[in-house]
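Pasting a structure here, questions to come.
Here the complex is missing a single protein chain, while all its other protein chains stay put.
Going by the order they are written in, the chains are A and B; count residues from 1 in each one.
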Amino acid sequence: IPPQDVRAGAFALLNAAPYFPPGTVHVAVVDPGVGSARRPLALQLDTHFFVGPDNGLFNFPMGAFPIDPSAFAVVHLTNRKFWRRDVSHTFHGRDIFAPVAAHLSLGVPLAELGDVIARNATDVRRVLAATFALPSPKDTRDGAVGEVIHIDRFGNCITNIRAWRVADGQPVIAIAGRRIVGVRQTYAEVERGELLALIGSSGYLEIAVREGNAAQTLGVNVGDEVRVVN
Amino acid sequence: IPPQDVRAGAFALLNAAPYFPPGTVHVAVVDPGVGSARRPLALQLDTHFFVGPDNGLFNFPMGAFPIDPSAFAVVHLTNRKFWRRDVSHTFHGRDIFAPVAAHLSLGVPLAELGDVIARNATDVRRVLAATFALPSPKDTRDGAVGEVIHIDRFGNCITNIRAWRVADGQPVIAIAGRRIVGVRQTYAEVERGELLALIGSSGYLEIAVREGNAAQTLGVNVGDEVRVVN
Partner (left out) sequence: IPPQDVRAGAFALLNAAPYFPPGTVHVAVVDPGVGSARRPLALQLDTHFFVGPDNGLFNFPMGAFPIDPSAFAVVHLTNRKFWRRDVSHTFHGRDIFAPVAAHLSLGVPLAELGDVIARNATDVRRVLAATFALPSPKDTRDGAVGEVIHIDRFGNCITNIRAWRVADGQPVIAIAGRRIVGVRQTYAEVERGELLALIGSSGYLEIAVREGNAAQTLGVNVGDEVRVVN
């Protein structure tokens, strides 16, 4: 995860967390506000637990879990009994989050870790969205306008446009002044070095270059606009 | 492993796989052709198992295992019972290879995973070599001509010339217009920043710069010629 890139951390969690076994405690620390007023949190999302800072890291992953209203909760970590004795101001991963996660994994109930500030899916969503809201694509007359939300290590540009917004047939994808016609299923359907659009393995529309780096080729950054015309 | 660099993946397997315990299932995914016609495979090489794409990844590692003709096999993965229910077109590591490896590690026989397409070492070699053949050095009157097959993270240039092709005494190694006289045993035998040749820990002739980066110093890439005059 690049330094301070909360969004990249959130996207990594979205893609990896659901594939761990039920009961897993995930510790996630991308924490530029460490030691400041941002709260340390522990969450339950369905059968998974998450521990880390209240800065948006856990907003994407929430969308990956089935919503059972009674199996969602957020606790503001305040019970120092489960922390290291000496807590630094700059490394809560070591001093708060890892020890709390260790206790959780040994069976300490979530509610003992601090103050319960959300007890159901609606409230959890509200708490998480307060620090960072995933930008939603906007509907247009014949498609949608979204944006690049992640660039992976291959240079693939993942957008916030989910598969259901992209029609079968020959939609036109516009990005960085380029037009891509049609959505492919595999990279190998185009020539090496050619630009393509496909639905990536997370279920989002993705712009790629076969055996190349789309972000570099297009000069695209996170936040840049992507338009779908169906 | 750099994106799409099948050869670097193969070299990593060659160097690491044999040191794992017998029975290990290795999952290796460098897979630019994911979702296309390239086959998903599971292999047995001696007492080890490998799962991944049919693109040459497993060609180098084969050379690292003792040849017991009856302990080699390749299976074309076709039995979807051992895959994730939903298989994406772009992430077979998650959807095919990892689940198949998990089943293998739990005792599912190789042959249940799909169609057996090779049952002995000769056939396995033929199947693997069809997608990618490791370039062989050529004998010359007084030595051999080979090439750089891998550059490691230190910048050391590993060649495809095995130790037995390099004479004791004072062979001359030519690479990138430079001549190196003699083969050293350790980096410390030359001065800092000096170029040297040695037999690396994989048993191949290697060109290095002590506490430096030989590939950068020489401007050498994978595929560049290396000549030994004994």
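Keep this in mind: a contact is a pair of C-beta atoms (placed from the backbone, for glycine too) under 8 Å apart; a residue touches a chain by one contact, two chains touch by 3 or more.
Bear in mind that the values here come from a model prediction, so they are computed numbers and not experimental data.
Touching residues on chain A toward the chain that is not drawn are 3-4, 32-38, 88-91, 94-95. The chain not displayed touches chain B at residues 19, 153-155, 185-189, 198, 200-201, 210-211, 213.
Assume only the chains that are shown with their structure count from here on.
Chain A and chain B have CA centres that are 35 Å apart.
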